[in-house]
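Up next is subunit A:
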Amino acid sequence: MAERRPKIIGFCCERHGMDSAVLAARTGKQFDASVRLVQVPCAGRVDGIHILQALEDGADAVFVLGCLEKNCYYDTGSIEARKRVEYVRQMLAEMGIEKERVEMFNAASTNAWAFPEIVAKMVEVAKKLGPIEEGERR
Partner candidate 1 sequence: MKAGSNLEKVLESGKFAVTAEIGPPQSANPEPLTHHARMLKGYADAFNLTDNQTAVVRLSSIASAVIIMREGIEPVIQMTCRDRNRIGLQSDLFGAAALGVKNVLCLTGDHHIFGNEKAAKGVFDFDSIVELKVFDDLRNSGKQLGGEQIKDPPKTYLGCAENPFATPYEWRAARLAKKAAAGADFCQTQAIFDMKMFERWMDEIRGRGLDKKVHILAGVIPVKSAGSARYMKNKVPGMIVPKEIVDRMKNAKDAKEEGIRLCVEQIETLKSIKGVHGVHIMAVAWEEMIPRIVKEAGLLPRPTF
Partner candidate 2 sequence: MIVAKRKPLGEIVEMLAPYQKITVIGCRSCVAICLAGGEKEVKMLVSALKIKNRKEGRKQQIDGFVVERQCEKEWVKEVEERILDSDVTLSMACSLGAQTIGDMYPKHLTFPGLNTGMFGVPEEQGVWSEKCIGCGNCIIHTTGGICPIARCAKSMLNGPCGGSANGKCEVNLEVDCAWVAIYDRLKLQNRLDLIENFTPAKDWSTSHSGGRRIYVREDAKLSQHQKKGKEAVQ
């Protein structure tokens, strides 16, 4: 049976987050995973329910990518996002689900290597943990 490709959802802010992804795309880096990006006006727009919904609908891992905290286009969006990600991670932990499945990252739009590193990290996590329903049985 062919190995299952991990499913990863990334919420990227339309400023630094998305720009760093576009920049990385030009390098032509390939990943052995299905990575779907959702562009949001600001990382601060991402709510806990968006992250949970993604996991509920089958994502193995979810990340939020916002501007650097001191250089956020909307000033505090990245900081808010990190707090919400932390809250969801806490809920997952309480439910006995690996909180590593959800991460918050920050990147500058001019940083070409940041995005591939982030995706690589999440692919590694998703591969290691597998789908949520198998998490415990392995």
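If you want to know what made the cut, all candidates are chains of the complex that A comes from, given by their letters.
Keep in mind that, in the parts below, a contact is a pair of C-beta atoms (placed from the backbone, for glycine too) under 8 Å apart; a residue touches a chain by one contact, two chains touch by 3 or more; residues count from 1.
All values derive from a computational prediction rather than experimental measurement.
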In-complex contact partner of subunit A, selected from candidates 1 or 2: 2
Sites on subunit A touched by candidate 2 in the complex: 47-49, 52-53, 55-56, 88, 91-92, 94-97, 132-133, 135-136
